[in-house]
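Before I ask anything, here is the structure I am working with.
The other protein chains are all here in position, but one chain of the complex has been omitted.
The first chain written gets the first letter, and so on, giving A, B and C; residue counts start at 1 in each chain.
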Amino acid sequence: MKDLFLPIIIIMILVVIFQISKASEYVSVLKGEKKARKQSNRINGFLMVAFLVLGLFGAWYCNKLYYGDMLLHDSASVEGVEIDKMMLVTIAITGIVFLITQILLFWFSFRYQERDNRKAYYYPDNNKLEMLWTGIPAITLAILIAFGLKFWFKITGDPPKGHMMIEITGHQFGWDFRYPGQDGIFGKKNNQLYNKPAGNSLAVDFNDPESHDDLRTTELHLPVNRPVKFIIHAQDVIHSVGLPHFRQKMDAVPGTPTTLWFTPRFTTEEMKTKTGNPNFVYEIACDQMCGKGHFSMRGVIVVESEADYNAWIAKQKPEYYSMFPDKDPSKQQTVAQDTTEVNEQVPLAQAASIN
Amino acid sequence: MSSVASLHESELQHAGHDAQHEHHQQSFLTKYIFSQDHKTIAKQFLITGIIWAIVGALFSVLFRLQLGFPESSFPILEDILGKWAPGGKISPDFYYALVTMHGTILVFFVLTAGLSGTFANFLIPLQIGARDMASPFLNMLSYWFFFIGSIIMATSLFIQTGPASGGWTIYPPLSALSDAALGSVRGMDLWIISMAFFIISQLMGGLNYVSTVLNLRTKGMTMTRMPLTVWSLFFTAILGILSFPVLLSCVVLLFCDRNLGTSFYLSDIIIAGKVLPHEGGSPILFQHLFWFLGHPEVYIVVLPAMGLASEVISVNARKPIFGYVAMISSMLAIVALSLIVWAHHMFVSGMNPFLGAGFILFTLLIAVPSAIKVFNWLTTLWRGNIRFTPAMLFAIGFVSMFISGGLTGIFLGNAALDIQLHDTYFNIAHFHLVMGVAAFFSMFAGLYQWFPKMFGRFMNNTLGYIHFWITMVGAYLIFWPMHYSGLAGMPRRYYDYSNWESFKQFGGMNKFISIVVIIVFITQLMFVFNFFYSIWKGRKVREANPWDATTLEWTTPIRPGHGNWPGELPEVHRWPYDYSKDGKEFISQITPVGEEETGPHH
Amino acid sequence: MSSFEVPSQITIHHEPAPNTKRIWRAFWILSVVTLGELALGLSIYNIHKGPNPSEMMVLFFKGVICILTLAKGYYIAWVFMHMGDESKLFRRSIVVPLLLFIWFIIAFLHDGNAYREARDSNAGEFKVIKNDVPAAVLERGQKD
Partner (left out) sequence: MASGSLPAGIKWWSGGKSPYNVNYGKIMMWYFLVSDSFTFGAFLISYGSTRLGSDYWPDPNHVFNSFPFMGHANLPLAFVSLMTFILIFSSVTMVLAVHEGHKMNRKGVEKYMIMTIIGGLAFLSCQAWEWTHLLTGSHSVLVDGKVEHWATTITKNPFGPMVEHAGQLVATPGPQLFGGFFFFITGFHGFHVFSGLIINIIMYIKTRLGHFDQRGHYEMVEKAGLYWHFVDLVWVFVFLAFYLI
C-alpha cells in the first residue's frame, strides 16, 4: 500500500494540472485568443525575469556551497598551480560572457514582450556588429589557446632531470605498481610469461637481470617535491590514471605504454591539515570506463618526506625474491611463499568483493 | 541536342501527381505504415523517437536512483528487472548497461533520428515548396531501416547477458572481449548490427535531404531564400553523409575483432587469466575512427536545433533573424571545423602532443561561429515584439542552454584544462547542456510550433507553459551543480562514490540531482500525454497560418494531402524573414516584391 | 530581380563526346601509368633485395607511385565517370569534401607513427621483448 501512495499522489497532481489546463484552454477560446495571449505573455515575461534573478541567486548559492569548502584546494602538484590559474582565468572570462549573454537574453525577453503599441524593429543585419562579435571572441580565444598550448606542451613534455620512475599497470579492477629498484631500469616484460612462475601477474621476464631488483608494491609511495614519471600500462581494457589532486590524468592503453609526470607539493599529512579532513588520502581514480568494477578501481598514493620514503622503500623486497625464494639472500623461504600466494589471490579477492 | 529530355518538370511534379492519382485507393497500410508521404514518414520518425526518448530517459531515472540513493534498495525494481536488481538494488553490470543504452538511445535514436529525421522530413519539402522528397521510396526505406535497427537494439535489452555495457562510445577492448564485461558477450554484436542499420538509414535520409534541397526548390526559392531550418537540416545531412560511413567502418572492424579473431583494435591483452593471441592493433585507432563520426555527430544533433530555434525566435519575436548570411556562414564554418577536430575527445588517451596541439587550435576555433550565432539570436530578440508561445519559450531556453553548455566547451577544448576535467561530471554537464537539453528544447520548440501543421490541432498551451518552466528550472538544477563535482575531479560512470575519500562529499548533491531528475521525467511524461491527447482532442486549427509566419508551409491547406499543394506549386519572391517590414506585420514569401519596398533582402 | 524566363527545355542529359576516342585515350593512359607503377613497385622489391636497402630511395619511389595513382584516379573520375562534363559547382561539391582526407590521413598516420615511437622509445626505462626486431633481417625473400 505504501508503495502505491506516491504514484497515486503524482497521478492526482497530474490530473489536476490537466483539468486546469483544459479549463484555461476553454477560457482562452471564450475570451478570444488575443486577450488570452496577452495574459500569458505577462506571466511568462515576469517569469523570465524571475528566473534570471533566482537563477543568478542559485548560482551564487551553489558556488558558496561547493566552491569554497569542497573544491579546488591548492593543486597538490607544482605543475598544477599554473593550470589552476589558467582555470581561474578561463572561469572569469567565460563567467563574464555567461553573465552578459544570459542577462541580455532574459532581459530582452521581458523588456520586448508583446504590447499593443509596440512595433518590432526591422533590423535584418549589420556587418559592423558581426565583425565585432567575430573579432572579440577570436582574439580572446587566441589568448586562451596560446596559454593552453604552453601548458600542454609543458606537462606532456619531458620531466625535469632527476625524476624518478614508477610503472603503474591497470587491470580489471585494480592497480599494480613497480619501482625500478637500484639500477633505475625496469626489467623486461613479456606477456607470454604471464603467471610463469605462478604469481607473475605482471608478466615480468625474470631472465632479464635488470628485473632482479625491481620492487613490486601494493601501495604507491612518493617523496615530496621530487618529479615523478609514471609509465602506464594496461593489461586488459583501457583504464585511466586519474589524479584529481595533482591535476593529471592519462589513459592506460593495452599494448601501448603512456606516461605522465608531476611533482607532488604537499605530503599526505600536510594535506590532512590543509583540508581539515583527517581521513584525507591521495586517490587514483580510474577515469575510463572499464567494466562492472570501474567504480571500485581505487588506488592510494602516499606522499611523504624524502626520509620517510627512503625508509619505506628500504623495507620493500624485490619481486624476484618472492618468485624465486631460493635466490633470496636472506633465505626466508616460508615468508616468500606466503607472498606468492597472496599475490595470486589478489585479483580473485577483488572480483569477489564486486559481486 | 539529340536527347533533349525535359525530365525536370516531371521530376518536380511526379510525387504530387502520383499521390493525387492514388489518393483514393490508399489502404491503411500504404497510408500509415508504408507511406511514402514525407509528412507521414516524419511522424513515424517522431513517434518512434518519442518512444525511445521515454525509454532512454527512464533508464537515466533508474541509474540516478542508484547514484542518488546508493545505500537504499527499492524492492519494486527487483519485481520489474528480476536478476538485474537483486534485492531491489541495481547491479553494477546492469547499471553500466543502463548508462550505455541511455547514451546510445538518446544520441542516435532520439536526437539524430528523432530530431533531424522528423524535421528534415517534415520541413524540407514544405519549406522549399516541393511535392515530396526527391526519392519518396528511399525516404520510406530510411525510416524502415531505422525501425529495424531500433528493434534490434530493443531486442538486445532482453537477452540473457544484457545489452551492450561499454559506454555509448563502446571503446574496445572493453567492448571487444566477452570476458571484459557482461554486455560484451552478445549485447555488443546486436549493438553493432543495429547501428549498421541505423547508419544505412541515415545515409538514405541524408542523400535524400541533400538532393531534395538542391533539386526540388520551387521557382524563385534561391538558396539564400531558404529558411534557416532548411539550411541547418541541409548541413546536418551533409555532415551525416560524410561522417556516418566512418562509424560504419569503425564498428565493422570491431565486429571482426569480436567474431573473426582479427586484432584491429587489440594488442597484448591478458584477461581472465588468459593471454590472448591478439597483437599489433591499437585501441586508439578505434577512438580516432569513432570520434571522426562522434564529433560531427554532436553537430548533427545541434545544427537542426539551431535552425529550428532561429526560425521559432524570428517568427515569435516578429523580427527578421539578425544576420541571416552570418548565420548560414557560421553554420558552414561549424560543419567544416567539426570534421577536423575529432581528437579533442582523446587528449588523455596518450595521443601525440604535437597532434594534440593541432586539435586544440581547430577546436577552440569552433567557439567563434558559435558566439556569432548566440549574439545574432540576442540581437533578434532586441526590440522585438515577443509572443511567449510555448515554442518561443523553448527556443529562448535553447539559447540559454546553448550558452551555458557552450562556454564550458572552452574549458574542455583546451587540453591543459581538459586533463583535469576529462571524463568527469564537468564533461557530463557540458554535453548534456549543449547537445542534450539544448537539442531537446529545440525539438520541443519545433513540436509546439509545427504541431498545428502536422496534425491540424494545437497542443494545450497551459500544459506547455508548465512543461517549459519545470524543465528549464529542472535542467539547470540537475546540471549546474555537476560542474562543481566535475571541477573536483569526480569521475563519470561510477556506480557508487561512497568508498572514495575525494568524492563522497558529493553524496548530498547526487541525492538532490536524482530527485530533480524524477520530477523532470514526470513532467516530460506530461508533455507526451499532451502530445498524444492533442493529436485527437486538441483545439482545432481554423486558419491556415496560425502563427502569422512567412514561410511556405503555411500556404498549404490546414491538413495538406500527399503532394502538399493542391494546385500549382507556389512561386517565391522574397526571403523568409520579412516580419514587421514597412509597417506590415509580415509578408509571406509568395507575395511579390512591391515597387516601393525597402531593404536588400528579397 | 526576379525573372524566370528559363528556356523551356533544359537538358538533364549531357551530351557525351561525339566519339569514343577520349575513352580509349584514357584507357591507354591508365594502362601505361599502371605499367609505370608496376615498374616502380618492382624496383622497390629489388632495392629491398639488395644488400643495402636505401630507405630514402624506397620512400621516393613510393611517393611517385602515390602521385601516379592520384593521376589514375583523376582519369577514371573525369573521363569514365564524366565528372569533367558536370558543372563546375557540382564537381567542387564532390571534390571539396574529399579534401578532408588530407587532414584525415595526416592525423591518422602521424598518430600511428607516434604510437610506434611510444612503444619503442622507452627502452632503457623498460623494455618489451616483442619489439626487439631480430637484427638479422637480411633478406625478405623466402622459399615456398
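Assume a residue touches a chain if its C-beta (ideal position, glycine included) is under 8 Å from a C-beta of that chain, and two chains touch if they have at least 3 such contacts.
From a predicted model like this one, the values you see are computed outputs, not experimental measurements.
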{"item": "Chains still shown that are in contact with the chain withheld from the display", "value": "B, C"}
{"item": "Touching the absent chain when the full complex is considered, from B:L242, B:A305 or B:I328", "value": "B:L242"}
{"item": "Absent-chain interface as seen on subunit B, which is shown", "value": "2-3, 5, 7-8, 11-12, 128-129, 134-135, 138, 203, 206-208, 210-212, 214-223, 225, 241-246, 248-250, 253, 256, 260-264, 277-282, 285, 288-289, 292, 572"}
{"item": "For subunit C, residues in touch with the removed chain", "value": "2-4, 6-7, 10-17, 20, 22-24, 26-27, 30-31, 34-35, 37-38, 40-42, 44-45, 48, 62, 65-66, 69, 72-73, 76-77, 79-91, 93-94, 97-98, 101, 104-105, 108-109, 111-113, 115-116, 119-120, 131, 133-134, 136-142, 144"}
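Here, only the chains that are shown with their structure count from here on.
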{"item": "Graph class of chain-chain contacts, one of line, ring, star, complete, other", "value": "complete"}
{"item": "For subunit B paired with subunit C, centre-to-centre distance based on mean C-alpha positions, whole Å", "value": "36"}
{"item": "Centre-to-centre distance between subunit C and subunit A (centres being mean Cα positions), rounded to whole Å", "value": "42"}
{"item": "Gap in Å, rounded to a whole number, between the CA centres of subunit B and subunit A", "value": "27"}
{"item": "For subunit A, residues that touch 2 or more chains besides their own", "value": "255-256, 258"}
{"item": "Set of subunit B residues in contact with two or more other chains", "value": "268, 279, 282, 284, 350"}
{"item": "In the complex with subunit C, residue positions of subunit B that touch it", "value": "1-8, 219-220, 238, 242, 268, 279, 282, 284-285, 288, 292, 339-340, 343, 350-352, 354-355, 358, 571, 573, 592-593, 602"}
{"item": "Residues on subunit A engaged by subunit B in the complex (per definition of touch)", "value": "3, 10, 14, 17-18, 20-22, 24-25, 28-29, 37, 40-41, 43-45, 47-48, 51, 55, 58-59, 62-63, 66-67, 70-72, 80, 83, 86-87, 90, 93-94, 97-98, 101-102, 104-106, 108-109, 112-115, 118-126, 129-130, 133-134, 137-138, 141, 144-145, 147-149, 151-153, 155-157, 171-172, 191-192, 194-195, 203, 232, 235-238, 240, 242, 244-245, 247-251, 253-256, 258, 277, 279-281, 283, 285-296, 298, 354"}
{"item": "Interfacial residue positions of subunit C with respect to subunit A in the complex", "value": "115, 118-119, 122, 124-130"}
